[in-house]
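A selection of the complex's chains, in situ.
For reference, chains read A, B and C in written order, and residue numbers begin at 1 within each chain.
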Amino acid sequence: MVAFYSPFAIRYSPMQIIGQDLVCERGGRTVFHDVSFMVNRHELLQLTGPNGSGKSSLLRMIAGLNDPAAGTLNLDGGHADLTIGQQAHLIAHQEAVKLALTVAENLAFWAGFLGGGDVGNALAALDLTRLAHYPAGLLSAGQKRRLSLARLVLVPRLLWLLDEPTVGLDTASQQRLAGMMTEHLAKGGMIIAATHVALGLEPARRLDLGPRA
Amino acid sequence: MQTLANPARFVGLANAVLPFVWVATIILFAIGLYGAIVTSPPDYQQGETVRIMFVHVPAAWLALMVYTVMALASAVAIVFRHPLADVAAKTAAPIGATFTFLALATGSLWGKPMWGAWWVWDARLTSMFVLFLLYIGYMAVWQAIDEPHRAALVARIVALVGFVNIPIVKFSVTWWNSLHQPASVFRIDGPTIAPSMLWPLLVMGLAYTLLFLALHLVSIRAEVTARKIRQMRLAEIGER
Amino acid sequence: MSLILALIRRDLTLAFRQGGGVGTALGFFLTVVVLLPIGLGPDQALLQRLAPGALWIALLLAVLLSADRIFQQDYEDGSLDIMAMGPMPLELVALAKAIAHWLASSLPLAVAAPLLGFLINLDPAAILPLALAMGLGSVALSLLASIGAAVTVGLRRGGLLVSLLILPLYVPVLIFGVSASTAPGAGPDIATPSLLILSAMALASLVLSPLAAAAALRSYLK
């Protein structure tokens, strides 16, 4: 079963994600073109750019949900049998939270589906333990966002694709997220994060998607 | 009013009254059944099957009455915002649905010898069936909305809108020509039924009513307790 | 008044732009009409007798199917919050949205039904009474559906609950609708009283539905 692999198994081997000359088309319109980037292990790539410049589109493209209109995307040194998406977490604007399930049930499902993980641990990491048996439909905006972020801790994956991850988080949670990211990088993970605000840790690389307003 | 307004007081009151209600219910059932089975004569047309009447008719009355109670309680809840009124409406529904089912089932049993079919789609039967559906729908609303507060607001509307059906059930036999018996007890010009059958029927009606009262009190009490528990659990989660 | 019109106009635009509105409603209707002879058997005379009833049932189901979302989207995207704050009483909002639903979904069906009738051997003499009865009945159907839609707006899978709550209210409409749709001379002349009762039901729901729907909506916005 492909689900049970350890993303950090080959700990010291180098890995990189390389995007070359990527072109994104959405609804028949070119959103960006000739975007190239590279991320190594231990590195955070921070995506910036005005609204509509294609940050979310690029993250989805890396996750394998959109096909690039041109250009190539490769994970060198990664798990050969898996797509990039299968080695990545995507935290998008939509939170993938089931309102009718409790907080714990939401995570338990993803743990089962994504191949095992410690729910209690993930809840604690985002200070949701107290809300574990609360229906997710009753959560506030920031609490729901935290539930979505808990997936990062739940199942270890090599690459984190974060689309404006700090949105709605209170100060304490922003710091907690920054801590999680630092730790992930330290373990040898990679992060690509789109954001309009500071993330609380210094990115190793930056990519600005240009001048569109 | 103020006494009843306090759910805790209400539970106390219910505890005090309930034993008497139960005893009265049992006595009335005993008398009513005695009259129904022993003293009342078999019908000259229907023979012994007429005895189904003593189960069927009171059940049908109660089916209508309980929905009326529900609608009234809902109206009270809207006007006076009395928390117990919603509980009363909510807990009446399953009991009313049971009576409705009983009326449907016994009527259907009775229909086979009388009309030669378990079921016909005439106005009385159809509207009664619709009443059953309304009970189910009303209960489904409570079940579908997690928050009791919100569920109450919605359920009130459903109960009141559905009340339109009650006069339709009641007068369906008058408005449309129907296979079903027209009203013979509660009519403007007095009952048209033999006294030897009438009194057991009325006693049974009373017994059913008391049975409803007893069951209703019990389930209101249970609901009040359940809410208290829920409140405590939520407060526990809210404790931060 | 201009606010009501603005709302109706918007809802009509949305109905026509999303998922085809009228087109898909008609399609569904057509398909039900096709299924009936398959399910019930191809006997011509029988079909002719059943035609008005079958058309009415199809109309009812189609309205119901399209109705469960009268308020859903506006509730989910927050528009309803703003409408509840705004200058127009929520009762009028509910009324306007029910009218828009009638114009976009029920009325086209009521117009099309008599024409589709030929597929299931509708008696030509019954076309006019059927059109009249459906025109009137569909008003009541849309308005009653708006109650059901409002009552279930906060529920994710309200689609079926709405049927359960509203179909009982539809039963009288169906009864009188069918009896008003018989060809003249086909039975005792009950068409006219039935038509009157249908009108009464349409009027009553015109008054009561917005009240009930607005009350239900308010309880969800709380």
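The rule is short, and it goes like this: contacts are C-beta pairs under 8 Å (C-beta built on N, C-alpha and C of every residue); 3 or more make two chains touch, one makes a residue touch a chain.
As the structure is a computational prediction, the values presented were derived from the model and not from experiment.
Recorded composition of the complete complex stands at A x2, B x1, C x2, labels matching the chains displayed.
As a convention for this text, only the chains that are shown with their structure count from here on.
With centres taken as mean CA coordinates, the chain nearest to the overall protein centre is C. Here the CA centre of subunit A is 46 Å from the CA centre of subunit C. Remark: subunit A and subunit B have CA centroids separated by 57 Å (rounded to whole angstrom).
Mean C-alpha position of subunit B lies 32 Å from that of subunit C. Multi-chain contact residues of subunit A (touching two or more other chains): none found. None of the residues of subunit C touches two or more other chains.
The touching residues of subunit C, counted against subunit B in their complex, run 147, 151-152, 154-155, 158, 161, 164-165, 167-169, 171-172, 175, 208, 212, 215-216, 218-220, 222. Residues 123, 126-127, 130-131, 133-134, 136-137, 140-141, 144-145, 149-150, 153-154, 157-158, 160-162, 164-165, 168 of subunit B are the ones that touch subunit C when the two sit in their complex.
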